[in-house]
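Subset of chains shown; positions unchanged.
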Amino acid sequence: MSVEFCGLQLAHPVLNGSGTFDVIAARRAFGDQLLRDFPFSAYVSKTITLEPRQGNPPPRLWEASAGLINSIGLPNKGLEGYLAEDLPQIVEITGAGAAEVPLITNVMGSTAEEISRLLEACDAHEQIAAIELNVSCPNVKTGLDIGSDPRQLEEVVRAVRPRTRKPLIVKLTPNTADVALCALAAQEAGADAVSLINTLRATALAPRDPTLPAGRWLGGGTGGLSGPAIRVVALAQVAAVAARVEVPVVGMGGVQSAADACDLMDVGATLVAVGTESFRDPVAAARIAEGLRAMGAA
Amino acid sequence: MSQAPFARRLLTVTGLDELGAYRVLRVADPDGPEPEPGQFAMLSALEGWGGGEHERPLLARAFSIARRSGGESHFLLEDVGPGTQRLCELRAGDGLWALGPLGRGFAAPEGGRRAILVGGGVGIAPLAILQDQLEGPTSVLLGFRERSRAQGAALLDGARVASDDGSVGHHGLVTDLLVAELQRDPEAVVYACGPAGMLEGVRAICERGGVPAQLALEAGMACGFGACFGCVVPKRGGGYLRVCVDGPVIDAAELERVDAHAAAPIGDPPA
């Protein structure tokens, strides 16, 4: 069941999707049982940016047909705040003597320069085992632009790659014409792994209710669709990417069960991440890992 | 704050009682942690809910714990959409997933201040368990849209009621009652839960009178435990609070105003 990924030894193949599990808040809610029963084999932290961000105005959520649209807008304390305030608390939960899983820090920047500074800073912290570069967030213009054009993506990743010796995972955008070309570009530029899919661009209007202002529901205007609705899109994209690249693939999108995870692994994913399903069931990842074990799939 | 077991628990429904326009869902939970008043749980029905086999409801829904009694947890429900509708269909013996208790509850009154409980619509729920646990005399002021909803007042002891249509009690807003009550006792502390418009009224009144107030807020929630950052309300001075982990009970002083659009509408705005 143990699996090797970019030099990390993981107890099983199921992680969290970035931005879908806040261990600091979860510890407040669940106490130290979180540490003992930690459901993920590695912890991916929420996307951080160079400067602090408040995120989008509410409403930030809309439940769609078999899915969830979020328009969170990447709230975070910025690089400094993350390293000074969040990192120590995260490591207390994920680190030695506690859950003991590797920490993957997810970062996003709108220029190679910004990303370089993020990577360098992460590189200097030994508690960070690997870095995931988010080039795919649909809520922030720059993230989209970098990630959806293979050439630009290759350029940026090549420019930033030397700034860290840690494994670099590039999280691709699904909102692109041919995700396999983007994956190949990331690989060519030196990514150690790719992860996908992020959310599909989507939007919702306010319910036709005279007590509510009409128009866009989400404070951010548009958002990203996750959950079961995107599962078969994720399967196609992960399959297309895994068929083309040599580097390991982290597959995600609508995974709710071990069978869903197994499908992603069958088409070539090395690891599987769980996002929206953790909202329904915070220990979903443990259940899925257990199921994979029972299926003999991992 | 009471912490939740780290996993949703499969509980069994013991009954669903009518209470005017509302339903009281009773669930056997003898081993569950004792909730603090104001805490909530994320609920979803075992069958006919979400994702694997059904479309909406997909995510669990947040409900205040309205009462604990004899190993049962009680929830007050108003059918306003697919989730609450499904829960209102439950029968004794049915399975219910519950994650909780979650969030920060009400803090006990300081310095012997008398508590005034102000509730609106289905938002009266957390005030019931609060009243159960408060020592000393309290005033209970509840507002409803009309008569069938006002029957919900039976959940609390000695409630004074206002109704929008004048069919029960004071013809007008529950905040009218609050203004009068604060004139009688300006040294009180206010505990309020209800629709955003009512909470904003309570907040403004208490701010003007320098009265401390704790407001139990609502917001659309995907997770209930701080994971999604979806349930935010604007904080005084900028930035946002996550209602699920920074609240749902928030000191009125932390808020500039309670924004009707930001908070998820609840079923029964009394105004």
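Letters A and B name the chains as they come in the text, with residue numbers starting at 1 for each one.
Assume a contact is a pair of C-beta atoms (placed from the backbone, for glycine too) under 8 Å apart; a residue touches a chain by one contact, two chains touch by 3 or more.
All values derive from a computational prediction rather than experimental measurement.
Counting every protein chain in the full complex of this file gives the formula A x2, B x2.
In this text, only the chains that are shown with their structure count from here on.
Here chain B touches chain A in the complex through residues 1, 3-8, 44, 50-52, 55-60, 97, 99, 102-103, 219-234, 238-240, 242, 245, 259, 261-265, 269, going by the rule given at the top. Contacts from chain A toward chain B in the complex involve residues 19-22, 24-26, 28-31, 33-34, 37, 46, 54-55, 57-63, 65-68, 70, 72, 75, 209, 211-213, 219, 227-228, 256-257, 276-283.
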